[in-house]
Each structure stands twice: as structure tokens, then as C-alpha cells.
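Step one of this worksheet: look at the structure below.
What you see is the complex with one protein chain gone and the rest in place.
Lettered A, B and C in written order, each chain numbered from 1.
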Amino acid sequence: MTLRVGVIGVGMIGRDHIRRLSAVLSGVEVVAVSDVDAERARTVAAGVPARVLATGEELIADPGVDAVVVCSWGETHERYVLAALAAGKPVFCEKPLAPTEGACRRILAAETAAGRRLVQVGFMRRYDPGYRALRAAVRGGSIGEPLLMHCAHRNAGVPAWYVGESMITDTAVHEIDMVRWMFGEEIAAATVLVPRRSRNGGGLRDPLVLLLETAGGILVDVEVSVNIRYGYDIRGEVVCEDGTASLGEPSPVRVRRAGLAGDPVPADWRERFARAYDVELQEWVDAVRGDGPLGPSVWDGYAAAVVADAGLAALRSGNRVPVSLIDRPALYAD
Amino acid sequence: MTLRVGVIGVGMIGRDHIRRLSAVLSGVEVVAVSDVDAERARTVAAGVPARVLATGEELIADPGVDAVVVCSWGETHERYVLAALAAGKPVFCEKPLAPTEGACRRILAAETAAGRRLVQVGFMRRYDPGYRALRAAVRGGSIGEPLLMHCAHRNAGVPAWYVGESMITDTAVHEIDMVRWMFGEEIAAATVLVPRRSRNGGGLRDPLVLLLETAGGILVDVEVSVNIRYGYDIRGEVVCEDGTASLGEPSPVRVRRAGLAGDPVPADWRERFARAYDVELQEWVDAVRGDGPLGPSVWDGYAAAVVADAGLAALRSGNRVPVSLIDRPALYAD
Amino acid sequence: MTLRVGVIGVGMIGRDHIRRLSAVLSGVEVVAVSDVDAERARTVAAGVPARVLATGEELIADPGVDAVVVCSWGETHERYVLAALAAGKPVFCEKPLAPTEGACRRILAAETAAGRRLVQVGFMRRYDPGYRALRAAVRGGSIGEPLLMHCAHRNAGVPAWYVGESMITDTAVHEIDMVRWMFGEEIAAATVLVPRRSRNGGGLRDPLVLLLETAGGILVDVEVSVNIRYGYDIRGEVVCEDGTASLGEPSPVRVRRAGLAGDPVPADWRERFARAYDVELQEWVDAVRGDGPLGPSVWDGYAAAVVADAGLAALRSGNRVPVSLIDRPALYAD
Partner (left out) sequence: MTLRVGVIGVGMIGRDHIRRLSAVLSGVEVVAVSDVDAERARTVAAGVPARVLATGEELIADPGVDAVVVCSWGETHERYVLAALAAGKPVFCEKPLAPTEGACRRILAAETAAGRRLVQVGFMRRYDPGYRALRAAVRGGSIGEPLLMHCAHRNAGVPAWYVGESMITDTAVHEIDMVRWMFGEEIAAATVLVPRRSRNGGGLRDPLVLLLETAGGILVDVEVSVNIRYGYDIRGEVVCEDGTASLGEPSPVRVRRAGLAGDPVPADWRERFARAYDVELQEWVDAVRGDGPLGPSVWDGYAAAVVADAGLAALRSGNRVPVSLIDRPALYAD
């Protein structure tokens, strides 16, 4: 009973997931792909091999497809996820669930109406061994209650399409979801601080500091630096009442040369989170096949979108912006 | 030509400096002490041995005293420093220079009128090998211009006299001075963020996050946690355009036992900054004997007091509070 | 074209490989198992599910089995590997290839006669990300030629069947293979040093230091401590002409509490090398399916056995024992 998956969108992340589903993970195969660029779809499909379907909707409807992975551009997520819900097929949707609060709420309504969870959103940090160990340490009870968290999210550089809003919606959104998961609390307000700009940032206000406050009063500061050249660096330290726990900075090798003992820094997110992506999709496959719970939900995608909107409003206004969520449907109770 | 020093105030820090000046440093001896508690003064003096003088003023006036170290309570600093200035004697004054802006300005006026520097303020972090290496790395040019700094100032616990304002005026004041020295810029504004409280903090709003903005737009966040139990921990990372530099976490030994590879954390500031205090006072002795420049000035003490006042106002109001300094006298030009 | 694997031997390592092949890896399924303990075989098979075959030979002969994984006790390896060679089926044989030089040479003769490689030996360190990064750093050319290597192989404790010879043949044999692979040189001599014994070691001479000399004169010291209580710790530093490279000590989380900043140490080899086992078997599956080269060969298994024998002779005699290998068949040319 190998799970037969169809992948919508074969850009960079789509191709990476196809490789993972085809050649790394257990119990799953990629049987179909679609893409707005039909030529690209054919090339990628030939390498699997898999069938090419003309549209995402056709792929979702195909009886040979058991479950769907959505890797297309954010604007198209709503329509594919709604189609999958309508077809009653499990769907893994890359983050963001959808780029607007409205779209997220329409998905939420559809899944709630269906009365069972079919959608998982691609927040892969929840599967990173470092974050999992950090969460276990914070919840282990040996260092007291959490009070603060310090985060840094640093990229060596960004792609051409990256704009000012992306610092919140594409970059810091990972911390937004991680914080909700780390502490099991919703985020209640967001503020953005803007220091002097890096000469590497082009027109961007880079770096930024995003401040998040949870419903329980935990304060999180997130440095977002997206052109820092030296590498991709993700940090997190949770400050508790009696101690702290922080992400390790694991390096497989240490080289001593030329006056320096040096640990290599990952080049990008693919290197840093390779393992997290593997675990994320394996656990999704296992869940769809009946062997375990689904991961981040439509509610998580909705909440992240609302907090990101608050972050954008805070960036524009310079003010602290409260976050307002609708009531949490019972389907998403903890 | 051993420098003959008189020490006013023989509380904990005073006794520690007496030990240092008597038994650790070169070219200096302690010849006289005074304290409001005459009995305590006699006991301490007997151990040196040194003479006891009835008041700080008598000690300053004594012809056998070449230079003065002021370790009494902050409220008395102004009168002893002014007396030393009047007597034309070099004086090392523990931080704070004085507890109010007004007192600092009176000292500033007196020294400016005298036309030469006689006062050094005890901001010992400028002498810590870690901070010196950090500053050299930031200024070395290999990682671009500084944009942000993340700091943490953690105490395992605090003494009985410690109150809410102490978190700014006694604790974070070290970061206030350090930031001015690190970047060679004045601080332009302060904000205080208050997360949920630690159960260890008694009535204190503990922890706090103090945000400092320099005149050039560098943003500094300072976590102040003063009852965190696990130890005394001082952190600093300067985020620059092309890389970062951070304080090392030096540990003399690493012990592997019972499932853990562990590095000991210092118990308190005396342990963490023992070397900084030694270097600070040795360089002061050398400077007074003509062999090098004086360290932190009355201007530095004044600026730190004004920024700390802004921090207190920010703590009370919840607002961002701009810092306003008088014009810098030529005597304190860089 | 999923690879259908039969597993001989369902003890601890056999069950772990069955889990891996069934639930973690791509392109493979477990279709059959056998074990001397028929009841145990049935229980394990039911959980997969897979068929139970009465003997390893039957399993190898079964037309539904494409490839064989041998996890039975070392004494039985020869007969199963020879049977697989005779059947022309790929076989993954857990280390050791066989417990005697004679047995290894019989396998070598059989595979050489067959004229193509069908056997891979389970030296999983070659697949560990740390060792791979270490080897890349040593071979990268930036630190000169290798001269020395320091290793430690530490176990918290050992199972009941473990005897004195196991320190060489079960424990240090991993370093024996790793050194050959790291430097691309055969080992020319072995010496064993015996310090005072640990009270934890029962009757064992524990710890030991095994010295290995490569054909090119690289000297390797291997500390073998097998009852050191604190955890499972694997270290390696290669000393080159201009610098060194060492295994990192990756920890996913660092916890500061009670006066200590601590990194957890793995409890055992399963935790430390979990990833290496996954990569090892995935690459084997890929190779058998035609997509990549096979890993450690019968020659590697033979050479490791001969060096281990030299280590045992050195342990018994206290002398340096040269290693003598037969000529390397062309089938195993680099």
C-alpha cells in the first residue's frame, strides 16, 4: 500500500520534495505532477518517472492519486487546497497556507465543514531535531517556566523576487509558527524595530527585529537579517525562570588552520533543514497511511497568517499591533 | 615612587579593591582607609595595614595620600569626588559617578573648571579581555559596519537592598556604558519591555528587556534577568553587515559525566570580572603615575546617568524615551 | 521495482534494520525473515508483515527475495554469504564479515571467482556525516598531509556476552576500518597498551589503547573504554602538517542550569549512529537497484579481520605485531 502522491508545482521546493518522496522516504511514490509551465512539468516528470497532468485540479481528481502535495505559488494554494478538500483527499500544503487572512478563513471553513482534518501545512521547523530537543528541554520542567525567547534568522542573501514584506511573510513566519508551537500559546501582539540598514540590503529595511508577545506574556525577539553574507544561521534561546535552553550549533567537523579553530556554517536553509524536511514528509506520509497524527493544521496556517499581517502593520506603522483571532474551532482543539 | 592610595568605603567592593591594590597590583599601596562604620574601618585597616581616618574628607586631605579610591555608597560619591578635585588629587570613583544627573553635572562643571582630568569612573567592562577582543573584532573591518547588538545580563540572585530601579541603575548601567564605548556613539533613546515575571523575582518586574538606540541607529537589546538561579552569565553579540562577533563563553575545564558534557558557569560578577577589575585598577595606577591615559571619564559617568534616567522613565511609562545630553566639553573630546 | 529483502537474524541489530528497511528507507521492503529462534522470527515477521523461512539458506534461495541482509551471529556469516554468492544475490553482511581470517579468505575467493562484487560489509562509520566531513577536510588539501590521528571509542557499558577480545574485535574494529578508509592506506602494524584498570570493568582490561600504523607511517592511537558510565562518545582528530580536523561534538540543544552549561552526550551507538545506519542501508539499496556503487567490500572485511587478529596478538603478547595481507585482487582495486 505505497502512498501515491501527486505534486502540484515543480519549482525549486517542488522538485526537492519530489526527490525526497521518490528516493529518500519510505512508503510513498510520486505518480503525477502538474505545473503552469507544462514543459517544466514534462521534464521533471520524466525524471521520476510520473505522469503529467494539465492542471492541479485534474491532478487532484485523478483516481490514481491518493494524496496531494502543493508546492505552487502562494496565491494558488487556496484553490488547490479547497479542491483537495472537496475531493476528500489528504493534502500537504507548503507554507504559507494562503497569503491572506481571508483565504485562510475560507479554507478553515471548508475543512471545518468537512469535519475532519485533511490538510497539513509545511512548517518544517517543528520537525528539526534541534527545535524538538529545545522544546523538550523547555517543557521538561528542570528550568522553570519560559519568560523570554531570543531568536535570530539570518540568510546570506535573498532571491530577486524578495521584497520588504517578505522579511515578515516569508522569513519571520517560520519563527511565528515555531513560537506558537514551542509554547502552546497564541501570539497576542507584534512590534517591529528598524535599526540602521545594511549596505548589503539593497532597498530593504534589513535587518529588522520582530517582537512577539504571547497570550501568556512570553516576549520573543526575532532578529531578521537577510543579506548577512557569512551564511545561514538560525538561533534560539528560551530564557526560563531557573535556566535557559538554546539550539545547539552543531557542526560535523572542526578545522584548525591559520590561527583559527573553525566550525562551518550552513550555506542555506536547504542544508540547515534537510533533515527536518525529510522527517516532516515522512511523518506526513505515515499519518496519511494511518500511522500517526497529522502535523501543523489549517488553524496553524491561519494563525500564522494573522500574526504575519500584524507584523506587516507594525512594520508600516511603527506601532505595537495586537493580534485578533476568531474562535478556535473544536476540530483544532489541542 | 609607589602610589599611595586612600580608600573611602570598606564594604564588599572596597575590601576587594584594597586586597587588589595591596596584594595583586604593581606600583601601588593602600595607606589609609575611612568608612562611616569606624569599627569596620579599623578592622580592615589592621589587615592591610593602613591608617584609619575619621572621614573621607580627612583622608582626601591627608598629605600621605597621593590618590583616592571611592567605594562608598553612591549618594556620597559627589562630595568625595568634588573634594578630591578641590584638592587636585586623582580619584577613582566606583560606578555610578553619582546617582543623579544634577550631581554628575556638578562634578562635570568642577572638573571642566579645573581644566584637567583627575577622575576615572569604575566601568570595568572596558577592561575585560572578552569585551576588548569583541570591540577589536567589530572595529577590525572584516565584518562590515555594526547594525545590532544582542546582550544578556543575568544574575543568579540579588542582594536584599535591590529594588526595581536597580535593574536599570545597578545592572543594565554596565551595558549602557559598554555600548557607548563599543560603538563610540552616544545613546539616543531607551525603551523597556516587560515580559511575564519570574516566580524567583519577588516583587520585581524580572526579567526586563532594555532597548537602546545609538545616535547612528544601532539597536541594542539587553535582557536583564536578576534571579535566574543557574549562574552569572554575560553575553554580547554584535551583528554587522557581513558577519557577527560575540563574547566567547570561556570555561577553563569541561567535565563529561552522567550523560552531560558540561562547562561551569561563573557564580557571580566577582568571578566573571576578576581579571577586568585587576586590569582596570592597574591601568588606573599606571595612568596616575604618568604611564598611560585615564579610563572612563566624568563625561562617561554623566552620560550613563542620563541614559539610565531615560531607562527609568521608559520603565515607568512604557514609552520610548529620548536621551538629551548637554554639549560635550572639549576636555572630553575623543 | 521495490527491492525485496530477506533478513537473516532478528536480534537487536536485525530488528533495527527491519524497522529501517520497512519504515524509513525508500525503494525497499522486507519480505522474508529467518532466525534460529523460530518463535522470535514469527513474532518479528508478524509485525512487518513478512514471511518466515525456516533457515537462512531457504531464505536466500527464495525466488521472492532479491537481496539478503545478514544480521545473525558472526560465526554464521560465512555460510550465509557464501550461499548468497552461490545464488548470485546481493548481500549486506553486518560486521564482522567473518570472525576468522580463514573464513574471510574463503569468502574473498568465492567472490573473486564469481568475478563481480555482490557483498557489502556493515561498516557504518563511512556513512556518518561527521566522519564524511572529517575525511573531506583531511583530503581537501588546506591543512597538509596527515601524520597522526587520535581516536576515542567509549561505551557507557557493555552487554553480558562481552569479553576481553571484544574490545578489539567488536569495538576497535570500527576504528580499524575507519582508518583504512580515512587515509586510503592499509594498516601495517598494531600495538596494545594497557593502563591501570577501571573498577567498572569487571574482569576486563579496560581501558586499552590500540596503536595502529598505516603503510605510509601515519600513527593512530585509539582509546577503548567500554564501561565509562557517562555516555557513548566517539572522537577523532586527524593531525596534519599545517592544521588539524576533528569530529564535531554536535548537540541539538544546550541547557544552562544549576551552575553548568551542558550538552547532552548520546547514550549509546544506536543514538549516535542512527543517521549513519540510515544512510548506509539507503545507499546499499540504491546500489543494488543500480544507482550507485557498493560500499565496504569483502576485501575491507578481510583486512579488518587480519588487523583485528594482529591487535589480539598484540594484546596477548604486549608486543608490536606487524600485519600481513595477501595481494589485493583486481576486483577490489580502488
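Odds and ends about this structure:
Here, contacts are C-beta pairs under 8 Å (C-beta built on N, C-alpha and C of every residue); 3 or more make two chains touch, one makes a residue touch a chain.
Just so you know, these numbers come straight off a predicted model, no measurement behind them.
Which of A:Gly216, A:Gly262 or A:Pro329 touches the hidden chain is settled by the complete complex: it is A:Gly262. Among B:Gly6, B:Gly56, B:Gly130 or B:Pro195, only B:Gly130 touches the chain left out of the display. For the chain missing from the display, the contacting residue among B:Gly115, B:Pro159, B:Gly203 or B:Pro252 is B:Pro252, taking the whole complex into account.
In the complete complex, the hidden chain is touched by one of C:Ala114, C:Leu219 or C:Leu331, namely C:Leu219. Even with one chain removed from view, subunit C keeps its contact list with that chain: residues 143-145, 147-148, 150, 152, 193-200, 207, 209, 211, 213, 216-219, 221, 223, 225, 228-230, 239, 241-244. For subunit B, the residues touching the chain absent from view are 2, 22-27, 129-130, 132-134, 136-137, 142-143, 242-248, 250-258, 263-264, 275, 282, 286. Subunit A meets the missing chain through residues 229-231, 233, 249, 251, 256-265, 267.
In the analysis below, only the chains that are shown with their structure count from here on.
Ranked by distance of CA centroids from subunit A, the top chain is B. Subunit A and subunit B, compared by their mean Cα positions, are separated by 44 Å.
The distance from the centre of subunit B to the centre of subunit C, with each centre set as the mean of the Cα atoms, comes to 57 Å. Centre to centre, using the average C-alpha position, subunit A and subunit C are separated by 37 Å. Subunit A has residues 143, 242-244 in contact with two or more other chains.
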